[in-house]
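Step one of this worksheet: look at the structure below.
Excluded from the complex is one protein chain; the other protein chains are retained at their positions.
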Amino acid sequence: MTKFLSDNAAAVHPDLWEAMRAADEADNPYDGDALSAQLDERFTDLFGRECAAEWVATGTAANCLALATMCQPHGGVVCHEEAHIEVDEGGAPGFYLHGAKLILCPDGHGGEGAKLTPDSIAAVIDPIRDDVHQVQPHAIAITQASEYGRSYAAEELSALSDFAAARSLGLHMDGARFANAAAFLGGSARDAAHGVDSLAFGFIKNGGMNAEAVVLFDPAQADLVRYRRKRAGHLQCKGRYLAAQILAMLEGDLWLRNARHANAAAQDIAGGCGDRLMHAVEANELFVRLSPAEREALREQGFEFYDWGADAARFVTAWNTREDDAAALGKAIAAL
Amino acid sequence: MTKFLSDNAAAVHPDLWEAMRAADEADNPYDGDALSAQLDERFTDLFGRECAAEWVATGTAANCLALATMCQPHGGVVCHEEAHIEVDEGGAPGFYLHGAKLILCPDGHGGEGAKLTPDSIAAVIDPIRDDVHQVQPHAIAITQASEYGRSYAAEELSALSDFAAARSLGLHMDGARFANAAAFLGGSARDAAHGVDSLAFGFIKNGGMNAEAVVLFDPAQADLVRYRRKRAGHLQCKGRYLAAQILAMLEGDLWLRNARHANAAAQDIAGGCGDRLMHAVEANELFVRLSPAEREALREQGFEFYDWGADAARFVTAWNTREDDAAALGKAIAAL
Amino acid sequence: MTKFLSDNAAAVHPDLWEAMRAADEADNPYDGDALSAQLDERFTDLFGRECAAEWVATGTAANCLALATMCQPHGGVVCHEEAHIEVDEGGAPGFYLHGAKLILCPDGHGGEGAKLTPDSIAAVIDPIRDDVHQVQPHAIAITQASEYGRSYAAEELSALSDFAAARSLGLHMDGARFANAAAFLGGSARDAAHGVDSLAFGFIKNGGMNAEAVVLFDPAQADLVRYRRKRAGHLQCKGRYLAAQILAMLEGDLWLRNARHANAAAQDIAGGCGDRLMHAVEANELFVRLSPAEREALREQGFEFYDWGADAARFVTAWNTREDDAAALGKAIAAL
Partner (left out) sequence: MTKFLSDNAAAVHPDLWEAMRAADEADNPYDGDALSAQLDERFTDLFGRECAAEWVATGTAANCLALATMCQPHGGVVCHEEAHIEVDEGGAPGFYLHGAKLILCPDGHGGEGAKLTPDSIAAVIDPIRDDVHQVQPHAIAITQASEYGRSYAAEELSALSDFAAARSLGLHMDGARFANAAAFLGGSARDAAHGVDSLAFGFIKNGGMNAEAVVLFDPAQADLVRYRRKRAGHLQCKGRYLAAQILAMLEGDLWLRNARHANAAAQDIAGGCGDRLMHAVEANELFVRLSPAEREALREQGFEFYDWGADAARFVTAWNTREDDAAALGKAIAAL
């Protein structure tokens, strides 16, 4: 079987195993260890602007902890109607934000492939402005790359950031596949997170075991996240193993190298898809129009993937997808 | 330096490293993998009564998820006034139980060393019974071993369990050091968890990296915990690494062997403490009366530990405490 | 000015003033007074099935307290996408249900005018069934009369009730204008609440000051609502004034008489609307297609009402709407 189901169950990268083993010697518990202590500086270097960074075991927790810095319980977070936080996190934002509401934004007004624009957001929030009977927005959450594998360029982020500032809204980026977006956009973490207030920087889908980083571009919020992380049962006492994973990922830009590999595999597949592609491939996910019979044919050839509604399929590549497999899938689709 | 600060930062046991590496091959994500699938049965065997078991990354999360099966947001959880859930979890019960109250119970009425008794609980909850202006208890939480290293024998648990049932209260056991208690009580997991409705079975302080088990003796509650675990951002997509840790711990009773080692080291130290001991040593923690000067003297000899108030110290042994070190500490205290 | 803005700011009915004054003599505080003690029995008589009833000051609180008996924090409540609890209660369900999700149902599958059907609900919840990554439904909330002034007949309620039972979902009825629906349906409270598990029985829009009733057809839930009402700061110490309002409403079916008056006024207006009506008028609200110029013309004649989008208006009648005014409005519309 050749799996294109998801990148979320792939093996852990060997460099991370090594880094974790090297952290085995007892150190201070929680985040008081020597490795955790390096995170702020390492991410500040990477992004070229001051930030604080804290590890956490899942993207869901990372998103929610970051959102808690910008949305009060009586507020709302504007997100795409198919955003991961809305349809795939089991109600976690409702929990972490104490009943705050996700204010859903459809495509349109220039937004497509689950990407938001200032206009698509304004269309949703302007009609309820200052209405005490309706939950008011406190923040915006975007996903880089988007739920349909689209990436936000720096100028698009700039427009969103300006809009958010003008409305006094926070701007959070769900970066479960931030590495893939950054790789697609040219390799600059700085540009790929341009203007956002916080980022859930994903490593797990990119070769990690169980460490993501909450990156706060307003370091004054770091304490809030620290206390909330503890309160959510996410302050692991052997946090050094999470810090070790993240530092290994940053070392020599392993995060970018892994993402580039996955993206290249996605492009190999895309090459065989032609008009079947529902969305431009700007990361490591493909949404491909395929009839039930065509999907069946692919599965008989040993390819594993998820159906996407009645007439399409989703394929995801990973840091360890073999080039041959991706090429074979591309050919198999082209041959349908 | 010889550290007796805590067992919570010790290295990961080699068997667990091996088990995690062996789980590296991709499998189904979340808890759909082959290892996670074994947990229910393995714990059912261990406890000799049907149960469901789910991994989670911290004891705080394990306690809170279990308590959520028995305490509604408007209810309360009776616990000792120095219980870990009250003084050491950063308000996590308030978060996970949505504002439920911890109803605090001091020592007395037969309770000592942070152990509760039916009488000590009744003294607190009877005066507020059926008073709509006061939060009513929904559950009881006890700690095995207690915050002062004391263990509940099966008959004590039986009395608490009967009391809880008579009052329609759930009974949860915080087992961060359950292994040490079970080892002290004779090695039967069954007896050490006699009559409780749920158990947060700790492995991290006993050689694990970041996996504890929420054990539910009413398997009908398993789904509630599964949904709440997801909602709390604790459903890791590579859950097989957590399951691997737990299964390795159960294999050949590693959990008991590690605990026996730590307990033996604690007894070695206790041998040198005489009347200085504030509490009977029934697990791997020692609370020892020591003046500031005496503590200073010990530290000069290279021993690390926490002060416990003005006139005492706490020492904790671990699965990898060297026998020589424990013996040396015992002698050093005896020689003061 | 002749106001058809809403029924929610109308004067208090004289009988209720009298009843409140008569309750002035001190009695037991909270709900321990002689008037509050009568509620269970009075509503049991009215509905012909055993129920418990508790006063509360707003419909928002009434809905939320009832929903709390059937939806846990990690669950969801299925409701129409324009339900009052979704668009007009300022996020109260998120607060009272601790982050539970409103699962939105559009018209279609036989549902119209904001009325739900088993099919319209199934279309939304079946695709997410047993998916741990998506919030699962725990309850259904319908509105009687609906947000567009439509009423559910007993057989429609029966179908919904059967569906809810088959899916193990609770069924709540938001009855802010329950009286108007019941009056329209023939005057039987029993039929108008057929099969539901709980009802927020509204009196305020029907001549009350600030008392609604939470009616629980499973009296075993009464205690949960009592404790949660207290916890929400809704247990008024002079609760007898709220009970007095409700009892006065039930006395001699004042609630029905008031509603019939309002409904009759609505029908008078409807008589002049012809094809302009967007929804059948089955209570005391009218949604009427009117161009901006037509609305302007009506306002110049002294009628007050809300725009409903760009090309329509909403008119609401009340217990004290003067017959002449309603007739005049009907004629004015007919003459446009």
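As written, the chains take the letters A, B and C, and residue 1 is the first residue of each chain.
FYI, contacts are C-beta pairs under 8 Å (C-beta built on N, C-alpha and C of every residue); 3 or more make two chains touch, one makes a residue touch a chain.
Since the structure is predicted, the reported quantities are computational estimates derived from the model, not experimental observations.
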Legend entry - Of C:I204, C:L224 or C:L286, the residue in touch with the unshown chain: C:I204
Inset, instruction - Could you tell which one of B:A57, B:L97, B:A114 or B:A232 touches the chain left off the display? - result: B:L97
Inset, instruction - Could you tell which one of A:R231, A:R276 or A:R314 touches the chain left off the display? - result: A:R231
Legend entry - Selected from B:A37, B:V132 or B:A327 as touching the chain missing from the view: B:V132
Inset, instruction - Over the whole complex, note the residues of subunit C touching the chain we left out. - result: 3, 6, 8-12, 17, 21, 24-29, 33, 56-62, 64, 89-92, 94-96, 204-205, 209-210, 227, 230-238, 241
Legend entry - Where the missing chain touches subunit B, by residue: 73-74, 76, 87-91, 94-95, 97-101, 132-135
Legend entry - Positions on subunit A where the hidden chain makes contact: 30, 72-74, 98-99, 132-133, 136, 224, 226-228, 230-231, 235
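Throughout what follows, only the chains that are shown with their structure count from here on.
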Legend entry - Centrality ranking, top chain (CA atoms only): A
Legend entry - Distance between chain centroids, defined by C-alpha means - subunit A, subunit C (Å): 42
Inset, instruction - Using mean C-alpha positions as chain centres, tell me how far subunit B is from subunit C in Å, no decimals. - result: 49
Inset, instruction - Give me the residues of subunit C that touch two or more other chains. - result: 73-74, 98-99, 132-133
